[in-house]
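The complex appears here without one of its protein chains, the remainder shown in place.
So that you can tell them apart, the chains are marked A, B and C in the order they are listed, and the count of residues begins at 1 in each.
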Amino acid sequence: MKTSTMTLIKFYHLLFLGCGAIAMVTNVSAQQRPDSQFQKMMNSSFRTEGIANIDRIDQDPTQKFCSDPQFASSKAGAARALEIQKQNMASIKPPSDGKYIGDWKSGEAIAQSGRGATWTDTASTPIGGGCYNCHEIDKKEISYGNIGPSLWNYGKTRGNSQELIVYTWNRINNSKAYNACSNMPRFAHFKLLNEKQIQDLMALLLDPASPVNQ
Amino acid sequence: MNQQRRSLLKYSAVFGLMASAGLISVAQAEEWNKAAFEGKSLDDVFKSLGTSSPDKSAAVTLNAPDIAENGAVVPVGISSTLKAEQMAILVEKNPSTLAAQFFLPAGTEAFVTTRIKMGQTSNVYALVKADGKWSMALKEIKVTLGGCGG
Amino acid sequence: MAPISVVLKRSLVLSLLLMGAQSIHAQSAADEIAKYREMIADGNPSELYEMSGEELWKKPAGPKNASLEKCDLGLGPGIVDGAAAVLPKYFKDTNRVQDLESRLMTCMEKLQGVPSESIIDAKFGVGPKKDMDAIVAYVVTHSKGKKINVSTTHPKEKQMYEMGKRAFFYEGGPFDFSCASCHGSSGKRIRLQDLPNLTTHDGAVAGWGYWPAYRVSSGQFWTMQQRLNDCFRQQRFPYPIYGSDVTIALSMYMAKNANGGIIQTPGLKR
Partner (left out) sequence: MSDPMRVRATEKDGIVDVKILMKHDMESGQRKDASGKVIPAWFINMLNVKANGKDVFNAQFGSAVSKDPFLNFKYKGAKGDKLVVNWIDTKGDKRTDEATVS
């Protein structure tokens, strides 16, 4: 029960805030303490393979925070979440050429691909956005996941105000700027997608000519 | 291609031996229909099976899902109220159109189920030959991308 | 921040509006996928692995030219029926909690003289791992229909469960994924694949209870070790060592959560 409440909040954190519907019952006040037994297990259980280096199990503050859902959903955790979001927000850069919208056709290909960054890939394997894994986007693609919300008609129903454009840009660059424990990877932060690729994804969502907005 | 041809030749030789040794019955030793299996279009295969264009018939049922979770394994079944002597499964958009064919002696039901590979979403045809005449049923099977795609 | 909350409020209303249409669409696709699964469930190629596994179990092999028939999988030497239902489990002789694969490696080493490293470092699906797959298929088939019944009474079992829970929520790698990213809430899918919520009893039964399984997409029988290995690959984690404690801890977490559920292994998966 606790877990499902936690994950709901993970997904719709901001929506809940917006509706003032947040309700937290917990007495956890500090983050999980480091456990040497556990760390020993983690360190001895993994090894480097190809591009997947052993240091991938080292956590940054965001990952550490989100690995303790009980604390993350506590009152003290909520304050810490705001700090984490701030840190992530600070890492986002606007497009260097000032262009937010690229080519939706390339965007669709990036959204379809779930490849890259595994030990069976190489450093030169293009990394996909994997967007359809979690989102409905173009309705024509019936094989889509539902971990994230549907993005069908994203631009058509939300308009194309500058605020929306910047919000969408930020969200793809670093989703944790809005929701500390969002399930969405930080595409710019970990250099998973480059600026051009993010512009193309922006077009897929916002270009009036994109199939998403038909 | 050459490799394949060579192994096919080798196969024919071995098969000939098996037939003469009585391992496989003479009735079955009507050859593996190479021309039909190498057909690249519906028309090619229809021709190799000795028909121009089979009629669609309610007497033929193609039992398959609308969506295949994985193209590597697509369950396909044919059943018919006709007295079928031969059946075939065709996939329009596969590199080779004919997937399999079956010969049914008297006493064997007009029913078969197997599993095939599909490279992409395509129409799939179930053909049934009864009294020397081919009939068919068809449906589109969607092949989806599954998993995380990594 | 004000404009953003407006946007978000709007998007909430929108997603509520869209939900109706969407669920109908998703439902028909789900029905068809269910039909697909039902059609392939009859004639699970796992049976082929199980057959050769039984042979391997009974055939003398290794430097000591012995069979595995005296292997103690937890219910006593040679008892295969129901053994997979009580694993992972603490074993006195190794002073470790072991899952099926790591326990089989112990038996192969002790009874047959096969060094565990030769199995741990082997590639999946070929050579010694191929034999391991078959033996696992044989053993788990003999627990089909049994109730999952793992113990956490021994302190090492309890500790394994707790560490498994912690590992389940452990985020890392360039995608920030943990097991919980995909398997921590109910009703979720990746593409069209349903994701069991492994933190709940029902979800854990659907996950733990159906693996090992024949995997249609690769045309291979996958043990739980291989299933976990590919989860970590997709998570963009480093490589989990075969039979390592993290894999056993996660197995313990899932199995305990699934306790009481019926084992359906070997399953048949996409």
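Keep this in mind: contacts are C-beta pairs under 8 Å (C-beta built on N, C-alpha and C of every residue); 3 or more make two chains touch, one makes a residue touch a chain.
What you see is a predicted model; the values in this text were computed from it and never measured.
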item: Contacts of the hidden chain among displayed chains; value: B, C
item: For subunit B, residues in touch with the removed chain; value: 3-4, 7-8, 10-11, 13-15, 18, 23-25, 27-28, 32-33, 37, 72-74, 77, 91, 94-96, 98-105, 107-109, 111-119
item: Sites on subunit C contacted by the missing partner chain, in the whole complex; value: 42-43, 45, 47-48, 51-52, 219
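Here is the rule we use: only the chains that are shown with their structure count from here on.
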item: Rounded Å distance, subunit B centre to subunit C centre (Cα mean); value: 36
item: Subunit A-subunit C separation of Cα centroids, rounded to whole Å; value: 27
item: Gap in Å, rounded to a whole number, between the CA centres of subunit B and subunit A; value: 46
item: Subunit A: positions in contact with at least two other chains; value: 118, 132-133, 142-143
item: Junction residues of subunit C, two or more chains touched; value: 29, 190-192, 233-234
item: Of subunit B, residues touching subunit A in the complex; value: 67, 142, 144-150
item: Residue ranges of subunit A touching subunit B (in the complex, touch as defined); value: 112-116, 118, 121, 128, 130, 132-133, 142-143
item: Sites on subunit C touched by subunit B in the complex; value: 29, 32-33, 35-37, 39-40, 190-193, 216-217, 219, 233-234, 270
